[in-house]
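One structure follows; several queries about it will come next.
All protein chains but one are shown in place.
Coming up: subunit A.
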Amino acid sequence: MSLFPGGGVALGKLGLTEEDIMDEIESGKRDLVKELVAMSSREQIQAIRVLPMCLEDKKHIRSQVHDSKLSKHGLQLTCFTDCSEQVSRSFRRCGANVVSARQAMKLWQGTMKEVGGKFGTSVLSYFIFLKWLLMFNVFSFLINFGFVTVPQLIQPPNKTAAVGFRGLELLTGAGYFNQTVLYYGGYSNGTIGNEPVYDMQLAYFFTIAAYLVLCAVSLIYSVARSFQKNFVLSTTGSAWRLLCSWDFSITSEKAIRQRKNNLRVQLKESLSERSQRAHISTSAKLKQFGIHLGTWLISTALALASCAAIYYLGLYNLEVIKDSQDSISLLTEASTLLLPFVVSLINLIIPLLYSLINKTEKYSNPRTQIYVIILRNVFLKMGILGILCYYWMYNVPTTISCWESFIGQDLYRLVIIDFIFSMLESFFGEFLHNVIGTRCLPSLGVPEFDIARNVLDLIYAQTLAWIGIYFSPLLPLIQMIKLFLMFYLKKVSLNQNCQPPRRSGRAAQMQTIFIALLFFPSFVGALSMVAYTVWSLKPSEHCGPFQGLNITFEAVALWMDRQGSVSESMWPVWIYNNVIKSELFFYLISLIILVLIFFFWQITQGRKLLITLLREQIVNEGKDKAFLLDKLQKLQKEKQTTASSQRPYRQIPQSFDRRQEIEPDYDQDFEDLPGRPLPEEDTGPVGPPFTSALIQAMMARRQAEEEEEEGY
């Protein structure tokens, strides 16, 4: 689509009549209409919407397009075109109604607007991330409930000695809940129904597998899209800060004042950065390196120490539980809460230590500081989860009889205690900090909403939920409730206690990093653990849908054998035998993917080279443009002086200024800036000659055409 030079040109400056300009613009519009008519309806609408014109012009163009379309089809049956127009219009209206209905059902729309208005886009990104995770859990709960739990509820398995409901179950998840459909142990390995036989084993396996595959696809897609949008040629420097980073959606006066202050501080910093960069001596560099090394050693040591502590605590826990399997007393049950309590305590305290350590280090780039903190926290959390998985995979199955349910209970406890600790963290971290900061120690200040820490907490919680899907199919319900409550909790805490963030950080890049973290250590880790359980561990003998098999995957193998013997549908069996079981297939696929990656990498290298070349070309084109316009004006000036009597309507002022810059009136007050051209500018150094290169070129073309006509 062509951009019209219409908009801001002060025609009066150039002294041209409106006629010439309007003629050119009209012919431009006619070309535009021709282009639009050639498109399909939907493309037309999209193209009209993105035209950079005012609404009236757009409506005018739209009606012209309609008229010319009608006239084009004038020969055909007008009744038919009328009908088809009506039908397509009613379809569009239907589509628009569906979109608006979906929008009305969007959760928390008003709250998000409020938060975005007061705190800006980066804090809002936390809430958007929370909502996205909630959707994952809702989907998981619905399919687990629909395909696995409901059939089981129709035909419940035989329960052994049920324990009565004591209040402690809500925290520990054991006791009364032990034999229910909340855990793996509550599902039978039989079949349900008579004629269309519903095999519980296959249902359990395939539901969970399907959900994990869909999650993987959705996450990979999100990471790729986010990366593509946000990591392309990132900028540094103040140009970006000045012109692109102002957040137009903030509406609260206090927040805006704060932003202005922050921007000023950041600009001042960036100005002084330049001078500071050169002055680092070698001894200072060495010292910094030493400090970095020291802090990394300390943080790694802390992480390893916590992992070891958790592992030994787990072993101790196992000892206590092992002895009293069936008749678990209240005290023993309560002691199972010790492990989650310690885990959450570690998750609370060690990140605080990390940020304290971080304050002693100096980084040249504030972004690097945030990345280092995030990296350390990720190591800590994934280390904890890793050691827990190891403990669950190696120690638990050999010790406890219905070990999948036990792991499910452990996860339930972890999720619940994590939630309680989040509430406490909000209370202490934000509420008390606010109170202390405003009343007792003003130097501490009002707390900011720590986006990185909160998002990492969310990622950790979601990893627990993903690990738990196999062991406790209804865990997503608990996670859903937890996220729902967390939203309101964080919102209230934010409104009461926090101030808008000081650094207008790279919200988009942080989003990409968080989504990538959600995919790479978090989801992949959970998936590998579930995969290991399914492929290598022996399911428990006496409970659950896979009792009696050697490995869980055997259920599928047995099913395939049964299908093969029936020999009604050969292709799934063929696929199973030759594709999934054969290693050759996977080798071939890996090889092909590696080759493709290599090709794409080479293409990106080539494109990078192309970009630098094109940049040079733009600079050269700019110089060419300046040179040509210069020449054009010289020629027109000559023409003016020779033929000034013949063309009274082309009045290019004689006081012709070839300066490339406009020197405006600096004395003018900044407060009342009108958008109009100032009337004084007509007399002085008039007509920035390069204002509308297009206008100049049009004039030259018109002149050339007229000369041609005269020449005949």
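Here is the rule we use: a residue touches a chain if its C-beta (ideal position, glycine included) is under 8 Å from a C-beta of that chain, and two chains touch if they have at least 3 such contacts; residues count from 1.
Note that contacts and distances are computed from a predicted model.
> Assuming one chain is omitted from the figure, identify its UniProt name from "Histidine-containing phosphotransfer protein", "Guanine nucleotide-binding protein subunit beta", "Mediator of RNA polymerase II transcription subunit 27" or "EF-hand domain-containing protein".
Answer from the record: the omitted chain is "EF-hand domain-containing protein".
> For the full complex, which residue in A:56, A:195, A:583 or A:710 touches the chain that was left out?
A:56
> Looking at A:67, A:319 or A:621, which makes contact with the chain not pictured?
The single option touching the absent chain is A:621.
> Taking the entire complex into account, which one of A:170, A:242 or A:566 touches the absent chain?
If we include the chain that is not displayed, A:242 is the one touching it.
> Give the residue, chosen from A:72, A:106 or A:268, that touches the chain omitted from the document.
Within the whole complex, the residue contacting the unshown chain is A:268.
> Determine which one of A:166, A:229, A:322 or A:701 touches the chain that has been left out.
Reading the full complex, the residue touching the unseen chain is A:229.
> List every residue of subunit A that touches the chain not included in the displayed model.
Answer for subunit A: residues 3, 5, 7-10, 45, 48-50, 52, 54-56, 58-59, 62-63, 89, 92-93, 96-97, 99-101, 103-104, 113, 116-117, 121, 229-235, 237-240, 242-253, 256-257, 260-261, 263-264, 267-268, 270-271, 506-509, 615, 618-619, 621-623, 625-626, 660-662, 664, 666, 670, 673-678, 688, 690-692 touch the chain left out.
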